[in-house]
Structures are given as C-alpha cells and as structure tokens.
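Provided herewith is a single structure, encoded as structure tokens, for subsequent inquiry.
Removed: one protein chain of the complex. Kept in place: all other protein chains.
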Amino acid sequence: MMSWKKELFLKNRKFQVCLAIIVLIVLTGVIGPFMTLDPEEYTGDRYEPPSSKHLLGTETFGKDVLAQLVVGIRNSLMVGAIAGMLGLMIALAAGGLGAYIGGAPDEGINTIANIFLVLPSVPVLIVLSVAFKYRSLFIIAGIIAVLGWAGSARSLRSQVLSLKERDFVNLARISGKSNVEIVFKEIFPNMLSYVFTSFCWMFGGAITAEAGISLLGLGPSMAVTLGTMLHYALVNEAQIIGAWWWFLPPGLVLIVFTGTLLMMSSVIDDVFNPKLRGLV
Amino acid sequence: MSLTKSELKMMSEFVLKTGDLTGYYRGTFGVVHAVDGVSLTIKKGEILGLAGESGCGKSTFTQLLTGTPVPLLHYESGKVEVEGIDIWNTPAEELRKEVKCKLLSYVPQSALNALNPTLRLRKFVADMLRERTGQKCSPNEAREFLAEHFRALNLDEHVLDRYPHELSGGMRQRAVIAISTYAKPSLLLTDEPTSSLDVASQKRLIEMLLSLHRTGMIKSMMISSHDICALRQLCDRIAIMYAGKLVEEGTTDDIINNPVHPYTTLLLDSLLPLEHLSKDEKFKIIEGRPPDLRHPPPGCRFHPRCPQRTDICTFKMPPAVEKDGRSFSCWLYSKGELGDG
Partner (left out) sequence: MDKYEVLIVENLTKYYTSGYILTKKILGAENVSFNLRKREVFSIVGESGSGKSTVAKIILRLINPTSGKIYLDGKDVFSFDKKAYWRRVQGVFQDPYSTFNHFYTVDKPLMDAFSLLEKTSSKNKKYSKTERQEIIRSILEKIGMNPDEILGRYPHQISGGQMQRLLIARSLIIAPDILLADEPTSMTDASTRVAILRELLRLKEEGMAVLFITHDVGQAYHISDRAAVMKDGRIVEIGSSEDVFFHPQHPYTKNLVASVPKLHIKWNA
C-alpha cells in the first residue's frame, strides 16, 4: 500500500500539474503580500489600466489591484482551509462515529445531517451573515463549516458502515479493542483517500461559498478577499467602465484554484480506487 | 495443400483441437504467463473436464478458445480449431455470426450474476436473438422459441417470465446454460459452472449437463472446474493443468485411479470427498505454493514442489508423451515407460 506515494507523486502527470498550480497560488497568497504595494494605500489614479507600476492596474479608489489580489488570495484560502477543516472534523465525528456506534445515535445524527442538507444554503448564509454585526474571517469560516458538513458526513458515514462489516473489524473486536480504538485505528486509516477527497471538496466549496456571500456584500467586514474584490467591482460597475483588470483576475483565480483542487481530488481517487482505472 | 485421407478423418474426429496455445496477461503488473503451450483435443461426442486449482490457467485457456478474451489477456501464439475453423485467423464478424452459439457456446464463471436485473429473462433472450440473427424478435416470440428447449431440459418454461432476482442461484445457472444452448452448438464451454451453488443445485446442474449430452442436443463439452468430484461424475476424460501448463490427460477412470504425474497424485490425495478413507490416505500436504507466473520457474513448472524431482526437471521442460490413450508431461516417464525414468 505504501507504493501509492510513488505512484502519485512521481509518476502521475495530472497530479503533478495540479499540485504545481495549487502550490503556486498558495505561495502567491503567502509571500505575495510582502512583495507588493500596500493594498489600502491610494497609490495611483482611479481605474489605471495595467502598467509597469501597477501590474494589474488600479481600482475605483486608486488602490493597486495586484496588491489586493494577493491579499485576497491569502484571505480566501484561509477562510476555505479553516472552513474545510472544521467542516471535515464535524463530518468525521458525526458521520464516522455515529455510523460505527449505530442504532439510535446513528439514526439521530443522520436525520440532523439530512435536515442540514435540505436547508437552502444561500438564504441561510445570508441570514446568518446579517445576524453578525461584525464579521471576521473566522466567523465567516465558521458559518460556512456549520452549513457544509452534512454532505461529507453522509459519504463518510456510508464508508464507515461498509468498513464496519469487514472481518478485520470483527477481529479487532474479539481482541478486546474498544470502539474508539477500532474507529480511529482500524476504520479511519482505510478511509484516508475518502477523507482527503472530502477535504478537497469542502475546501473548494468553502472558497466558493465565501466568494458567494462576499459578492452579495455579506462577507468579511474588513478583510479583502477574492469575493469582496468581485463585490466592489460589481458595485462600482467596473464591467461597464471596462476595467477588466479588476474583476477578471479574482474571478480567474477562483475558478482555476477550485477547479484544480477538485481535479486533484479525482486523481487521488483514481489512484486509490483501482477499479476506476478500468483494471477490474 | 492436399490432405491425406487419414488426416481428413482425423480432422473430422475432433470438435476442438488446440496446438501450443499460448496467452499472456499484459499490464502494468508485468507479463503473466497464464497459458503456455497447451495442446488439447476433444473428440466429437466427448465431455472433457479441465481440472486444476485456481490460478492454474483453466479459465484463461477457456477464454482463449472463444477468440474474444477479456481486456489485458493477449493471444500470443498457437492454434485453436473448432470443427476445423481456425478461431484466431477468422475475422470477428464471421466468428460472431457463424461460430458463436452455433458451433461454440461459452458460459463464463459468473454468468449467473451477469443477467440484467431489470429485464425479464424472455426480454434478455429476445435481445440476444436479435443480435445473433439480425432479425427483430419480441419477448413473447423469444419465449415461445425457447419454451420447447426448456421443456426438453426439464426446466419450467415459466422461468422465462421471471426477473433474475426472483430465481435462486441454481435456477439462474441452469437458465443461462439453457439459453446459451438454444442453437444446439457442437461444443459447450463452461467455466466453474457449479462453484457458487449449493449442493442440491450442483447435482441438478450436473444432471442437466448430462441430459444435454445424452439427448444429443450438445454433442461435446468442456467443463473447467476445481471440483474434481463433480468432474468425475460428468466427464469422459479429464485434463489437469498446473501453472499454465497441461500436466496430464486421460480417461476419468485412469486419472482418478491411476494418476501418473506427481502433481495429479498429490492433488487427488489432498481431496476430502465424502467417502471412507483410511487414516494415512488423508491430509497429505503439497509443500510450497504455486509459482508467480510473471516469473515461472525454468524447466518443469512443478519441480520446486515435486517430491520426486530430478536434476533435469529443474532446467528442461518435459515433453508431452502419449501412451495408452493418455498423455502426460513428466521426466519420470519421458520414455513412455512407467518406472524409473
């Protein structure tokens, strides 16, 4: 089983390309802010097109778009990562443990998950966002996680349910292992690829969700994110003025990052699930 | 090329003739030498059993006979002749129209699970007939067409009205074999027909195969199975395969009562049929494990595990020797004499 590392990192072209793109974007977000102009400073004229001073031009107040972009990348990724991890942890606890214990707790958690799944997420997101007077990045991440755990919880639950019946679980039981030991040491390791795929989906979904509510103006109150950039561009009718350098870059980064993330998760799925590769 | 009279007669005597048939699996895992130079014949009217443990190549060999193996399995070399038709040198279209179902019918191992669960059997038959004959066929027509065949085999024709899940495993298997033999092919190939069935269904299936043969509906059969006791009840002759090679072949009585090849002897000794056996007749172990066919051992493939191996076994492949209506590949008997080779 340890050969998957080799297969994935060394041989798989698709994976290497996806990983490179993601690392590039992440590095931009991490190092970028130290290398660009101050995104809050009015460093140029309004709506300056891209030039050598402002590589992506300026926006309506004369602030550098590139500076905003890299900070926006950093913040969007942060919200996505935190929401993704938080959501995954809730999903694992609810879906995984619930499924293993079975019986009434499992049914109860499953029902709650189903309710969350059915909730119309956008209106609820809007309502929750309005409820908080000051919305920090963490609060946004928290809201997204709380609304997004249900889908992953369901798929993780079905994984656990099927693994639960395997003989190695029975063997662990007759060796006197406790339920917690079995769930964490026997079942979860066999689910690593599913857990990682779930994380990718939650991460990508969270970034998109954040962009969505920010676009509506209900995003973080103070921080710059890709979504808030789009929001301001929209509100100031940048597309009519023709300042494509303001709304195109954040939109593109959003699409490229999320798309690459999902493609990477499908590649990982291929590696871990030989059946998907056509080798039955 | 003119053939002599005896050659012509020989040709018409056999329904199946393979010469050094070789097929390998090729993939990212390497090359698996699954079937290596197997030469086998089935006379018309004969039931041949192909026996061996899992991994010996019997399923692979059976697939190679059909001319359309699964992906990853590659025909490498050798001849396959069914009623004189060279399977691997015939275009696929001709194979489909002339050979499949009419001359040769193949029922793979998991056939009973391959029925479309959303179709009643008669619809499945209708689809199959339409594909084979090129003519339209309604489910009811299909049903009428097969009802007689089912009745002749002592099968309830109403089975055709059912969905697969409404039938037991044994019933499905018999239905699949009945459907596969509607055109009364000259040769029926089945792969592990009894393996997933319970004991009573196994018996009914064996009886059905015997009845197909006895009534002349199917003249010849090849049954591949690891259940030697089942083959014993069904077959006239048995061929034993090990690690992709044919090690021994002869009449059922000869093989069961007078095995020649050490592997055959050990294999039969390891069986535990429901009979009285003396204490030293049971629980005999064959040392070692079957070889990894990506790197088969040189010489005789059984030599690493053979209690009677000699030097020559370790580097040279024993030739097939024919004697008294049976054939075997073993250096102990290379001169055709049974004794110290």
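Every chain is named by a letter (A and B) in the order it is written, and numbering of its residues begins at 1.
The rule is short, and it goes like this: a residue touches a chain if its C-beta (ideal position, glycine included) is under 8 Å from a C-beta of that chain, and two chains touch if they have at least 3 such contacts.
Bear in mind that the values here come from a model prediction, so they are computed numbers and not experimental data.
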(message) Please identify which residue in B:T41, B:S105 or B:Q202 touches the non-displayed chain.
(response) B:Q202
(request) For the chain that got dropped from the picture, name the residues of chain B it touches. (result) 53-55, 198-200, 202-203, 206, 210, 214, 227-230, 232-233, 256-257, 266-268, 270-277, 282-290
(request) Name every residue on chain A in touch with the hidden partner chain. (result) 1-2, 107, 166-168, 170-177, 186, 189-190
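By our rule, only the chains that are shown with their structure count from here on.
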(request) Just give me the whole-number Å value for how far the CA centre of chain A lies from that of chain B. (result) 54
